[in-house]
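A single protein chain has been omitted; all remaining protein chains appear in their positions.
What follows is chain A.
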Amino acid sequence: MSARGFRPTVAEALAGVVLVLLLVAAFWPGLLAPGDPLAVSRTEAFQPPSLAHLFGTDESGRDIYTRVVHGAAESLRIGVLATAIGIGLATVLGLVAGLGPRWLDFGTTRFVEVLFAFPGLLLALLFIVVTGPGVVSSTVAVGLATAPGYARIIRSQVRRTASAEFVEAARVLGRGRFWIVTRHVLPNVTAALFVLATLGLGQAVIWVSSLSYLGLGAVPPAAEWGAMLAAGRTYIANFWWMTFFPGLAIVASAAAATVLGRGIQKRNRSAA
């Protein structure tokens, strides 16, 4: 891999900046916005963007900039957790299918294909209908809904690795199954997983926001992007900033994660 391969494009550099900002916002929101995202100030309701309120204020006079910054933690945490659940589950399924006996592979693959037939968001909604709305269930729902897609990719990666010569060699040397999986198979799947996770994060943020927008995720007055979008929707005719900025945050974070993910994917491919 040459050094040139690491030089980012303009889009990737921008995406990197956005992600760094998001991480700062998620872990140290006070650095970017010291205020309280839930502080109500009735006299300052519905103010357009200004120097005092960069993104304007909402119907209760809460500062939208502060809410967007503090919302990053909520949206990203749910996004990361959902992706982790999805990929974790998919890794188990993929390993089972890729390394298990023929009948197990057949069963798991068919099961994943059935799940795959449902649109992801529908699967998430189905899950929420059963468990009831809330942050936890919407996180798990998005995780579950994304798992089948990952599982398919991981299974094929696992199969390819498992038939590689060095794995064959390890088996001939009498290494145990567990040792082979942890030392040889998993590390070789990790690169693909990382790309998937980065791409998936962007998607998960959108899905989680969608569920909150539908009133199935975070509840008021939480500073969650989807919930903010839903609250601002009513006032879209007169107060555009209430929906514009939370929407912008969702678009920017999803786009940044996708651009970075694609960049890594591209380099992996050219390195291989």
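Note that a residue touches a chain if its C-beta (ideal position, glycine included) is under 8 Å from a C-beta of that chain, and two chains touch if they have at least 3 such contacts; residues count from 1.
Please note the rule applied: contacts and distances are computed from a predicted model.
Participant: Choose one: "Lipoprotein", "Peptide ABC transporter", "Alpha-D-ribose 1-methylphosphonate 5-phosphate C-P lyase" or "Putative restriction endonuclease domain-containing protein". The correct choice is the protein name in UniProt for the chain not shown.
Facilitator: Cross-referencing UniProt, the chain left out corresponds to "Peptide ABC transporter".
Participant: Can you say which of A:32, A:45 or A:170 touches the chain missing from this structure?
Facilitator: Spelled out, the listed residue whose C-beta touches the missing chain is A:45.
Participant: Of the residues A:9, A:234 or A:270, which one touches the chain left out of the display?
Facilitator: A:234
Participant: For the chain that's not shown, point to the residue among A:16, A:35 or A:61 touching it.
Facilitator: A:61
Participant: Can you list, in ascending order, the chain A residues touching the missing chain?
Facilitator: Against the left-out chain, chain A lists 38-40, 42-43, 45-46, 59-61, 215, 219-221, 231, 233-239.
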